[in-house]
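My questions all concern the structure below.
Every protein chain of the complex appears in place save one, which is left out.
A and B are the chain letters, set down in written order, and residue numbers restart from 1 in every chain.
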Amino acid sequence: MSATLEAASLGCHVTLVDSDLALGGQLIKQTHKFFGSKDERAGTRGFKISEILLEELNSYKGTVEVHTNCTATGFYKEDGVVSCVIGEDEYFRIKPEKIVMATGAQERLLPFPNNHLPGVYGAGAVQTLMNVYGVVPGKKVLMVGAGNIGLIVSYQLMQAGVEIAGIVEAMDKVGGYWVHAAKTRRLGVPIYLRHTIREALGDKIVEGAVIQEIDDRFQPTGKEIKIDADVICMAVGLTPTCELLWQAGCEMVFVPQLCGHVAQRDLFMRTSHKDIWVAGDASGIEEASAAMVEGRIAGVGVAKALGHGEASEHSGRLEEFKRRLADLRGGEVGQKICQGISCCTVNEWGV
Amino acid sequence: MNEKEKLFNGGVLTEARKGAIEPPRDLWENKKNGLVIIECPQRIPCNPCHTSCPTGAVKAFKDINDQPEIDYEKCTGCARCVAVCPGLACFVVDLTWGGDGVALMKLPYEMLPLPQEGETVDCLNRIGNTVSKGKIVKVLEPMHDRTMVVHVEVPRDLVMDIRTIRVVKQA
Partner (left out) sequence: MDLIEKHPILEFKHSKKVKFSFDGIEMEGYEGEPIAAALHANGVRIYRITPAKEQTRGFFCAIGKCSSCFMVVDGVPNVRTCVTPLKTGMRVETQLGKGVIPMDA
């Protein structure tokens, strides 16, 4: 959405396709207030930010065309055509001059016995159920992973009236922000550091889980603990969604700090394919605040390449966005991101 | 990893640290409306406690990732930061409030059911154990954004333990 807005504000015509039934991606599921500074609307709840962006989009009715429930299924390198499907069977093709791929991220799963049982859900799925559709995900949830997602979703589950049996984390420290851990802890949720899930219990659906302490080499030690739960929520990380980027033949690199394979990009977020830009979690797992700024940068990049707007305008906006990103990435977590980004950024493509 | 580190690593404050310090006692004892306690010991990209503080009591951040630093002289106990902090890491404690042995805490609250004025609630410490009862004095929604600021009367000697409340279900 951010890329669309920025490009449209500089005069581009944009077609926005999103596979979800509503725009906003992860944002519409976030009931908590965001960090960051005023520029990125800190202190505003995620779903509100999405509403604000949507309103802004509505002011470009003439130049922005939006398709929801519409998945970009393929990119054809030969002629630059993108195939899309609305719902399950209504196909169409478009041939854009420039493309921004901001496909977000996919959830990881851990291998353990019975992880296929219904009741082992991705954290995003749990959020979708409860925060978008108002459906109670379960009675008692075991959360696997104490990164920001695990911590926040636990807190959100409690807000929805669901009990949290505990949060399991393999490292000896929560991976998410300390304050998020503090607010779940004070509501009585145990956080099992240096523990892992051994197996899910149940015949046809989840009825519980076994967790166990692990040692320095992640080998199980100590006694197994049986936990009662009807949902095991997996929050063990995301990995960038980049199938379309592979299809397009963009140069990809594996960057652990960004949680997977990502496209090489220049300062404007342009990939090695001269007509394709990336932004957001698809270009490396980070935060919505940064994802939105990256989207804006890609939007400017596209407009520049299409010759919309003045050169001074482009460089001015780029500088401003770069400053905001640098601010956002100044912390402990941000350092890691910056290392990651330096592994996949080129100064300029020779195009 | 000793017990203390283990607790802290799991989100439980065990002692004062940068970004999580106790206000100076002398000032605190006599400050009407109370002083802020912030427990935000990690460097994270966040600053609404500073940008929303009307008196500048939360000092300007050199870098948005800094831990908050407080000029207690300036803090009026208005609890605006309590309402805006996305980490629910700001609390106000008024030691001048009420009679002997009690104090007033202004705590952020985003759960259901909402407590009612005059109701007796459980007061929970940093690991969620009930450490005392408390009496609800006021329930406000300062920013009209669903984060409540609950004013609760608590035992004075527990102000550094109590961090949230739980509404007790009527039998």
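Basically, a residue touches a chain if its C-beta (ideal position, glycine included) is under 8 Å from a C-beta of that chain, and two chains touch if they have at least 3 such contacts.
The structure displayed is predicted, hence computed values, not measured ones.
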Discussion item. Using the touch definition from the top, which of A:S83, A:Q159 or A:Q247 touches the missing chain?
Written reply: A:Q159
Item to complete: Taking the full complex into account, find the residue in A:G24, A:G43 or A:G119 that is in contact with the omitted chain.
Response: A:G119
Item to complete: Check each of A:N69, A:Q247 or A:Q335 against the chain that is not shown and name the one that touches it.
Response: A:N69
Fill in: Option from A:M1, A:L53, A:A72 or A:M130 whose C-beta touches the chain left out
A:M130
Worksheet, complete the sentence: Residues of chain B touching the missing chain are 110-114, 146
Item to complete: In the full complex, which bits of chain A touch the chain not displayed? Write them out.
Response: 19-21, 31, 45, 47, 69, 71, 87-88, 106-107, 109, 116-122, 124-125, 128-131, 133-137, 159-161, 204-205, 241
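Heads up, the rule we're going with is that only the chains that are shown with their structure count from here on.
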Practice prompt. Give, as an integer number of Å, the spacing between the C-alpha centres of chain B and chain A.
Written response: 31
Worksheet item: What residues on chain B touch chain A, complex-wise?
Response: 1, 6, 9-13, 39-48, 51-52, 63-65, 84-89, 110-112, 124-129, 145, 147, 163-164, 166
Item to complete: Going by the contact rule at the top, pick out the chain A residues touching chain B in the complex.
Response: 32-38, 42-43, 45, 146, 158-159, 161, 172-174, 177-189, 191, 193, 289, 327-334
